[in-house]
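All protein chains of the complex are present and in place, except for one that has been dropped.
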């Protein structure tokens, strides 16, 4: 029997999920789409089907909906997750769950109280290369992982409005959340301490909204391992995510510097294109994470990225931001 | 208004087209699926919707169908194309159109008489890297193209049943048809002469069905340019298609040797995976070619790969096979 | 005890050998340098030591010289080899030994009659990547080799004077000789038939001296294997040599498209440099081939590239050129 979904929020990411729920994910049905922006839900419903709604609470009231995908603005996530949990819906929520630990805790508590499932949209856990890397780690190919390295690089800054620290959490939380989640997931250990250097070096206008454009972050793990993350908004060449795990008996390296498989060869110069942006880089992952969510529901297993994972990644981001502000290493809140 | 499709044949390639018609291609509807195999159409209709039919002639009778995708066995293509043309349907036909020039001519004539469109499923014309390469050629980046090189390599032989020359046309026609089409398309000139060396070198059992497993083919173009193709069924490492155009002022090189973006690093050894097979290599192209077919219909423009293109590629394959058999260069039938 | 060398001819390649004989090759001494060009020997002797001579016959008369490196113009090779053999010197001769089979036979006979060693400067046999590939083949890593592919590409044409067919043998013999030798060496079988397509497509001025600038060549081997070579003088992007062996259980691929290990990353474009020319590509090989020559002499073993190898490669080149001229496959003279 088909699993019946509601989609809450049909902006940039909501559209991606609508597409996959109606095409690449098997045995699901998109029953309703809710979005308060004028015409947004109606337009989406024209394209992907389902009943268009303005208020997500109307969507949650529908008894023919078993699961929801939440792709609303970040600051509304906790409220919507809590409402969805109270309505007994299974929940897939786009990252980040919340920019505060209190928000994360609230959401986790609500979900636990309601006995529903909560999966967070950490796309790297579903990227084929990262998945393959985890299989190698589990198979012992690299021995004991001892160093984690990750680059999260965007080709341009976000809008100033989005970049405001109150809105995005600042670059470290906003962009780094993926690195922080990957850092925990792939190393199989928690991060206990971080230290950051960073600055507003290329886009001076970001200073006016309290943000930066470049940062480097050291990690110390509970098990003694170490890690390192670099973040930049001025990888003007393209979107560039690299992940590396160095172990006692080998290493793994994920990088995608070329997008289309074409080399252009001119005098003393061979060139190729780059990955435009995260949508292109993780196109397959968005389908895979929904498929996994459905499989978890059907099989009754714990989701691959839980509310607690979201909290832990957020805690690292908060500590790394504090380290930037204070110029000292900061212990990560892991309570 | 949605364009209403019928799908004829729902084997391996038919399933790919059913998937795309119901997901990645916008503004189309899959109205009916016909396949004579017991249960095939019904099973497909359960998954992708549409009315299941056994006889494609019943599908062609439906007035609510404007266009058909033909993905039946090769030897039936001409018959089905002719019937679809007679029924006034727009036609997308999987490659090859026919293994004989007479078959190609018959189909072309029927389509022209009926005034419908015929597009052939030459996937490389829709592969992002090949498309990007053509844009560079048209922009003059490499000057005048003077040499074409292409490798078509499969990781294993087909079944003996399929490999029979009467069924597949033999390896050169079967595998090479893509190279022959690409050879014409990218160089912007016709192939006038071919010469082949080949043999049954790895799978001796292919001899019993009259086939070979390795071949190299020289090309001479009408405009004086030259070309070279290699084909093998024992690229045991993976599916490997490479295309190269050398021009007077630059060159273009398309190759995809890595599939997942992961490097595994062990003592004195760095390794990665390979592309499994053509479905994975050209996954995006199958969607793109249907989208282009729909766009051609809507805009009333000539399709990117016509019946005449299919005839021309077939003619090269027939000549290359004859050259293998006779040990001499053979002129290509271009009448 | 040091092995005492004379160098005959100190043009472009002679300088390379002078450098290696006086630096990277151990336990040898450069005793004399002969070159008829005014000042050439004297200038070289200033730099690398040794007695400068104008006439190579004076060099051959010296009893303190045991071995000679011949790097004179191609058309003099046979004469000098014969004289060196008659003088009892061990001989390293730059490729090609001769552009005619008669020349090769003459030289081989003279060397055999004198009981001296003759090694030919086929640099690819000493390139680290090619050597590593041969080790893999011998270790059975790719099973039975069944297809050979090679690209020999230069970034520009030679001078018209050099390109004259009487002088260079034409592009196929001149550039292709390396491919033909590699084709035999790596496949462990003789080439019995070739067929060529080619033309003067980029540099029309080459026509006036009877030469071409692009060619593709099919190979048939004695053991049934097949091969394919492409040659171009307009790989304007850089010097590009690629060698590929496809076997029943794997394949080997040698390519060096990047020279300096630097990627330059600009908006939607990542680029790197290319190998300038053969001197840079095979820099290590020139040292290695002299070291091997010395080792062969000391150990009394057969050189890695003999006069017979030179004859066989020349025979393939002559046949491939004839095939170009006549438009038919040509059997290779292997008597």
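What to note about this one:
Going by the order they are written in, the chains are A, B and C; count residues from 1 in each one.
The rule we apply is simple: contacts are C-beta pairs under 8 Å (C-beta built on N, C-alpha and C of every residue); 3 or more make two chains touch, one makes a residue touch a chain.
Here the structure is a predicted model, which is why all the values come from computation and not from measurement.
Within the full complex, the residue among A:96, A:198 or A:303 touching the omitted chain is A:198.
Between the chain not shown and the residues A:147, A:160 or A:296, the one that touches is A:147. Within the complete assembly, B:273 is the residue of B:179, B:197 or B:273 that touches the hidden chain.
Take subunit A: the residues that touch the chain left off the picture are 144, 146-147, 149, 151, 153, 193, 195-199, 201-202, 214-220, 224-228, 230, 232, 234-237, 246-251, 327-329.
As for the chain not pictured, it touches subunit C at residues 22-24, 26, 47, 128-129, 132-133, 136, 141-142, 249-256, 260-267, 273.
With the whole complex as reference, residues 155, 235-238, 257-258, 263, 265-274, 276 of subunit B touch the missing chain.
Quick note on the criterion: only the chains that are shown with their structure count from here on.
Looking at the partners of subunit B and subunit C together, the chains they share are A.
Taking the mean Cα position of each chain as its centre, A sits at the greatest distance from subunit C.
Put simply, the chain closest to the centre of the protein, by Cα centroids, is B.
Superposing subunit A on subunit B by their CA atoms means rotating through 180 degrees, a value rounded to the nearest 5.
Subunit A and subunit B have CA centres that are 38 Å apart. Between the Cα centres of subunit A and subunit C there is a gap of 56 Å.
Annotation for subunit A: residues 263, 265-267, 273 touch two or more other chains.
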